[in-house]
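Every protein chain but one is kept in place in this view of the complex.
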Amino acid sequence: MNLAATLHYLDLLGTVVFAMTGLLAASRKQLDLFGAIVIAMVTAVGGGTLRDLILDQPVFWLSENIYIYVVVISTLFLFFYARFRSLPTRLLLFLDALGLAVFSVIGAQKAMALGLSDPIVIMTGVMTGVVGGVIRDVLMGEVPLIFRKEIYATASFVGISLLLLMVGWGVSVDVSVIVSILVIFILRAWAVQFNIGLPVFQPVNTQD
Amino acid sequence: MNLAATLHYLDLLGTVVFAMTGLLAASRKQLDLFGAIVIAMVTAVGGGTLRDLILDQPVFWLSENIYIYVVVISTLFLFFYARFRSLPTRLLLFLDALGLAVFSVIGAQKAMALGLSDPIVIMTGVMTGVVGGVIRDVLMGEVPLIFRKEIYATASFVGISLLLLMVGWGVSVDVSVIVSILVIFILRAWAVQFNIGLPVFQPVNTQD
Partner (left out) sequence: MNLAATLHYLDLLGTVVFAMTGLLAASRKQLDLFGAIVIAMVTAVGGGTLRDLILDQPVFWLSENIYIYVVVISTLFLFFYARFRSLPTRLLLFLDALGLAVFSVIGAQKAMALGLSDPIVIMTGVMTGVVGGVIRDVLMGEVPLIFRKEIYATASFVGISLLLLMVGWGVSVDVSVIVSILVIFILRAWAVQFNIGLPVFQPVNTQD
């Protein structure tokens, strides 16, 4: 399987998992079915949409219905499944970590393919990875995951930097992509599991 | 009157009513005149702006000053009117229903004119209809209307699907447009009036 195909499947996987995090967030607010689909959709396609707008590329879901179908079907499935089985809400954090990893690397890849410079590649990748979740959390009136204490954007940054380094060293793109995705996922999942955070911003004292 | 002209007038009507909902929301937070105009503007043009960005079309208000004038004038009028007469805040919900109906159908029409597929037309239409109000509510620190219990995005979805079906059946576009707008408005207004909602997402139990 070539890289383009692999990335496409990973992209669909990321879409499904982010849609599920959207639906799980919606479940805590007792949204109705359509409200839940809207949240799932925004979470799943928000990051990639902003990426495409900024890179001045055609928005990815306009020409491929599969993204919309995937969100609607997985939302419907989970919506009805949840009436009979309990949902592990903690799973939300791990699914979110997987979505973060996949979308960050795909976003970075897309910017690299346009020949953009490294800082822009990093920024585009981080943005693609985090924006969907940020919109989800803002719409649900919660503090965005990205701003809570554990490592989040940092994982995305580390993984994309690694991707750039590996490609620069001549490692095959396929391998670099897979390794970066794993690194981001593992870093973030480990931070979730053990509540790992970076030092926070602590001014010595603030005068007013 | 041909369809293009009708849609243009409906678009201006939607702009006015969404601007008014923005202003009414602002009134509850005691914003000053300019804050109120900003909220009114964002509510009125937010959905269409995002639609045009995603469809890669020129943003509609860039070439037509009339939209900005209409928002400013209706905001100023209502701002001063409110000093002498009481404003029926419940009216906000019905104006919002009318804006939702008009903008959803105009958004769908614009996507249809570009030859996009049905799921994309639905998504574009719903987005055009709901985004302005969502931004308004997020900026005002309130739970977006769309995520409260009564039917909201659902009304937009039903109306746009009906539009697609009617056009597919060979009904004239003019009639289809008018009928869809009425259906969305009536569905949403009825939900507001009688507090009608869809079943909410109720997981049997959540483990953590």
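Chains: A and B, in written order; residue numbering restarts at 1 for each.
Criterion: a residue touches a chain if its C-beta (ideal position, glycine included) is under 8 Å from a C-beta of that chain, and two chains touch if they have at least 3 such contacts.
In this text, all values refer to a predicted model and were calculated from it rather than measured experimentally.
Visitor: Tell me which of B:10, B:23 or B:145 is the one touching the absent chain.
Guide: Of these options, the touching residue for the absent chain is B:23.
Visitor: Tell me which residue among A:116, A:171 or A:186 touches the hidden chain in the full complex.
Guide: Spelled out, the listed residue whose C-beta touches the missing chain is A:116.
Visitor: Spell out, residue by residue, where the missing chain touches subunit A.
Guide: So the residues of subunit A touching the missing chain come out as 53-56, 116-117, 119-120, 123, 126, 130, 134, 138, 143-144, 146-147, 149, 151-154, 157, 197-208.
Visitor: Could you pull out which residues of subunit B are in touch with the chain that's been left out?
Guide: Residues of subunit B in touch with the missing chain: 23, 26-27, 29-39, 41, 49, 53, 58-59, 61-62, 65, 68-69, 79, 82-90, 138-141.
Here is the rule we use: only the chains that are shown with their structure count from here on.
Visitor: So what's the Cα centroid distance for subunit A and subunit B, whole Å?
Guide: About 29 Å separates the centre of subunit A from that of subunit B.
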